[in-house]
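A single structure is presented below for examination.
Apart from one protein chain that is not included, each protein chain of the complex appears where it belongs.
Now for chain A:
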Amino acid sequence: MNIVVLVKQVPDTAAERALSEGDHTLDRENTDLVLDEINERAAEEALRLKATTDAEVTVVSMGPDSALDSIRKVLAMGADRGIHICDDRLQGADVVTTARVLAAAVRTVADVDLVLAGNAATDGQASAVPAIVADLLGLPQLTHVRELVLDAKRVRAERETEGGETTLEAPLPALVSVTEKINEPRYPSFKGIMAAKKKPVATIGLDGLFPGADDTGFLVSRTRVVEAVPRPARSAGIRVVDDGLAGRQLADHLIARKLV
């Protein structure tokens, strides 16, 4: 059994985040970078499956040098090996380029049974990468999963979105993207942290993944951020003092906003 888990390093959500002035990409200079918390759960799910199926878990991350820290973190949690796609030309890559690169990296792993990813990363929030990767690899995609069961050659998943809940099933190999509800990730143990140093991490650039490809064709960015404005500050809410008519007022408020 071979599992590949896709993870991204993102600015700490606990800290204030900023976009760089010029191209509105994330300002990585002035922020603490951490393993994305939803992706961390994808990694946890991979490790849980590893415990029951004896799978080999490969962690894949695309990002600058610092992304190696996130790979090491997942190795410390218990993954077996890492692939780090690191290439200056990927700075600011959009979702399609990112997915193409990740799909190419997954193809370098032999006999993959399951690709796991977070349903989103907390920085971009595009939520499109897992689906595009699945499409490029020709795999069934089970997205927004909050519960996952693997048996022999099939995967069954409980999918939960704002639209409702569904049970999905697919034959392996497949791609699954998880939500933050799926599990509580473990803390890496000290033994794991020390062992992680010795686990293999392959670093690949674009030339390694797409030999002979010509940059201009490949790196055409399909999207560009034209403008970025901060979210407006929250305005104060409405205070309803109950003088016996609060119920009425609440109902009127909801009706006026077409919420009921």
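What we mean here is this: contacts are C-beta pairs under 8 Å (C-beta built on N, C-alpha and C of every residue); 3 or more make two chains touch, one makes a residue touch a chain; residues count from 1.
Here is the rule we use: contacts and distances are computed from a predicted model.
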| item | value |
| --- | --- |
| UniProt protein name of the chain not shown, from "Thiolase", "Acyl-CoA dehydrogenase", "2Fe-2S iron-sulfur cluster binding domain-containing protein" or "Anion-transporting ATPase" | "Acyl-CoA dehydrogenase" |
| Identified contact with the non-displayed chain, of A:109, A:193 or A:250 | A:193 |
| Of A:76, A:120, A:137 or A:175, the residue in touch with the unshown chain | A:76 |
| Touch residues of chain A, complete complex, unshown partner | 69, 72-73, 76, 187-191, 193-194, 197 |
